[in-house]
Structure formats: C-alpha cells, structure tokens
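For this depiction, one protein chain was excluded, whereas all remaining protein chains were kept in their positions.
Coming up: chain A.
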Amino acid sequence: MLSSFFQSPRSVFASAILLRAIFLVYGLFQDAYSPMKYTDIDYNVFTDAARFISQGKTPYARDTYRYTPLLAWFIYPTTWGGNWFSFGKVLFAVGDMIAGWTMFLILRSSMGMSVERALKFSSIWLLNPMVATISTRGSSEGLLGVMVSALLWAVLEKRIRLAGVLLGFAVHFKIYPFIYAASIIWWLDNERMGRSGPKAARADSLAQKLVKFVNRDRLTLGLYSLLTFMILNVVMYLAYGYPFLEHSYFYHLTRIDHRHNFSPYNTLLYLNSSPNAQSSIKLERLAFIPQLLLSTVLIPIVLAKKDLASTMLAQTFAFVAFNKVCTSQYFLWYMMFLPFYLPSSTLLNNRRTGITALTLWVLGQAAWLQQGFQLEFLGKSTFFPGLWSSSIFFFLVNTWILSVILQDVKQKKRLNDREVEINWKRI
C-alpha cells in the first residue's frame, strides 16, 4: 500500500499539493475568525511593501522590509484585493513544490535512483508538514528553495550558464547562497566536465596549476553569476536608490542581533552591544572567521568533488550553526539538501546514530524554547545560565551532527558519471 503510493509520482505530488491546499484553506479560516493569525508577520511585511510599490512608492517605506524589491514585485497581485491577498502564499507553495520536483529530478538523474526511492527521499521535503506550513503561512523560503535546488540541478546537468544566472539571482535574493559558489567552482574541474584542458598532465608550478584551475566552466559560472548579481543590483539601485542597498545588504552587516535566538553568540551579543559591556576585546566581531572558513573554504575544498549536494548541505549546516543569528526558518536552508545526503548517510543507515541525532536536535531546540518561553512570556530572566547554556548545547549538537555529515561525505569516493550509469543499471 505504502510502497505503491511511492511508486507513482502523481500520488506523491497530488498529496503534496493537497497538503498545502489544506494548510492554505485552514489558514484562511483561522485568519478570518481568530485574532491569533495563521499568516506569518513577514507576509504582512511583504504585502505592505507590495502595496507601497503599487502606489508608486518604495517598498522600504515598510519598516523591517529587508529584501530585494523583486520579492514585493513577485507578489504584486496581492494588492488587487480580496482573495488575491493569498497569491503570495500560493506562489511560495508552488515554489516549494517545484523545489521538491527538482529534488526528484536530481535524485532520478544525477543520483540514479529508482522512481520509488527518489519519491521517498524527495518526500522529506514534499510531504514535510513544516515545509508546507512555512510556505502557506507566507514565508518566502519556498522561493529560495526553488532557486537553490534549481541551481544544484543546473550544475549537475552541467548547464553552467543557467547555473550562473541562478546563483547570481539567489545571492541577490538572500545573500547566503554565495557560499555555494565555492563548492560549485571547486567541483567544476576539467575531469568532471570531460575536458582534457591544457594537456599538461602534471601541473607542477603554481602558474600551471592556476591556469589549469581557471577553466572555461569556472569562468562561465563566475561571469554569469556576477553579471546577473550586478545587473539586478544596478537595476534595483537605479529604481530604489540607497535604501535598497541599505536594507538589502548593509543592514545585514551592521545589525547587532541582540535579541534571543538559537545562535551560540546571542547572549554575548546582547552583553557586548550594550553600554554596560565590560569587555574590551569584543571577540564576537571575529565570529565570521570560523563561520566563513568552514562554509566557504574548508568544507568545499575537502568535500565538493566527492559529492556536491552533500557538500552544500554541510556548508549550509556550518553556516547556520556558526551564524550570529539563527531562527528556525534557517533550518529550512539545509533541510532542502537532506534528500540528497540521507540515502547513503550514517544518520539513516546506522539507526542509533540517526535517532540520537534527531533526538538531540529536537531536544536542543526544546530546551532553548522552554527557556525562551520563560523569558518572553513569563518575564523570568533566563538569559543566564538557562538561555545561554541551551543555545551552547544546541550548538554542540549541531557541531556533532555536522561532524557526522563531514565524515560521511569525506568517506565517499568521487562520484563520476560512469558510476552513476552503473548504479542506474544496478537499480
């Protein structure tokens, strides 16, 4: 019964659509009859910004709109009134459905899975109630999901120009996907791309290595992504001026993130951003060093050539775990890579490790949320030790899970196209 369900893409995708439709309609009812809204606060920010655009004003007239104006343009129909208000949620849900479809494609073609197996693993995303909830509440992560999974698909399909455009667009949209540039570039070597390159079989000198490194595909990706990114920025700057730069980019560099969140740094940032800080060294200013070293240098170099999708998972996981601010929507950023990593992972194949990881991951959040609730709603000062230690504990759990992922990917052999074909025949 269950296996016949997973044999038909139609049944899985119909269920995914149904799931989102049910959440969407439920949300309409809750919004209409309860002062506690189903709709995410951010969705009101987006739709307010779209309304400002429709009045010929800047979307940055809405406080806390920190996104590209494109996002407000995408949901322009929400300004037409009536049921059009839900247009953005539908768009985001369609986006995460396409992301799920792209995952299915990647699992089928690049990883050579059977339909059933591919459907099972893409259901981690497609039939995940958390994903469906986040999209239908009106959070734009679904759009990000389609961009990033399409980027992965394009790279694996070796459509390098398309990949460049998607990468540039994703970075314009949400900045953090820039970390994928490192792994994709590293992955795009001559052997992979079936090019012999300058036939210097042994590139010994640094100059030779460099020439060999800068191949046509890497140049193409770099050029197309940079061009897309810059064209979008220039157009947005010309249309919306300095506030676009300020809210989309500079804000993220200068924000102090003093409010409690899952990040291990949150208590330290609250302390040291205040006038009562006693520390003179302010080590938190160096927080970007371990974060960027891991996610953009070390992980890509060691792992990217072995398994690009799992490397992107590890990069995202490291980026989120070591970030100065971390909320639960950030978890979606790495969840979209789980279908590619899990099939051959210790987490799935060694049941004990897997269950321990999931339990600790949930427990870490639960402990933090319990402390956060005491602070936020009961007014108890749980900043120290409660909130601080639970965010440190959650960070350590994340570090351990990341180490399991790193070990798994490291142990993989370099997967090339020939092997995929063999795999394919075997299955």
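Convention: a contact is a pair of C-beta atoms (placed from the backbone, for glycine too) under 8 Å apart; a residue touches a chain by one contact, two chains touch by 3 or more; residues count from 1.
Quick note on the criterion: contacts and distances are computed from a predicted model.
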Checklist outcome for this item: By UniProt, of "E2 ubiquitin-conjugating enzyme", "Protein PBN1", "Adenylyltransferase and sulfurtransferase MOCS3 homolog" or "Integrator complex subunit 5-like", the chain left out is "Protein PBN1"
Item to check | Chain not shown: contacting residue from A:Ser11, A:Thr359 or A:Gln407 | outcome: A:Gln407
Checklist outcome for this item: Contact with the hidden chain, among A:Asp48, A:Glu141 or A:Asp217, goes to A:Asp48
Next on the checklist: With the missing chain put back, one of A:Phe46, A:Phe262 or A:Phe322 would touch it. Which one?
Outcome noted: A:Phe322
Checklist entry - Given the contact definition stated above, which residue among A:Thr102, A:Asn233 or A:Thr382 touches the chain not shown here? => result A:Thr382
Checklist entry - Which chain A residues touch the hidden chain? => result 3, 32-35, 37, 41, 44-45, 48, 63-64, 116-117, 256, 258-259, 264-265, 267-268, 270-279, 283-284, 287, 290, 293-294, 298-299, 302-303, 318, 322, 344, 346, 348-350, 375-385, 388, 392, 395-396, 399, 402-403, 406-408, 410-413
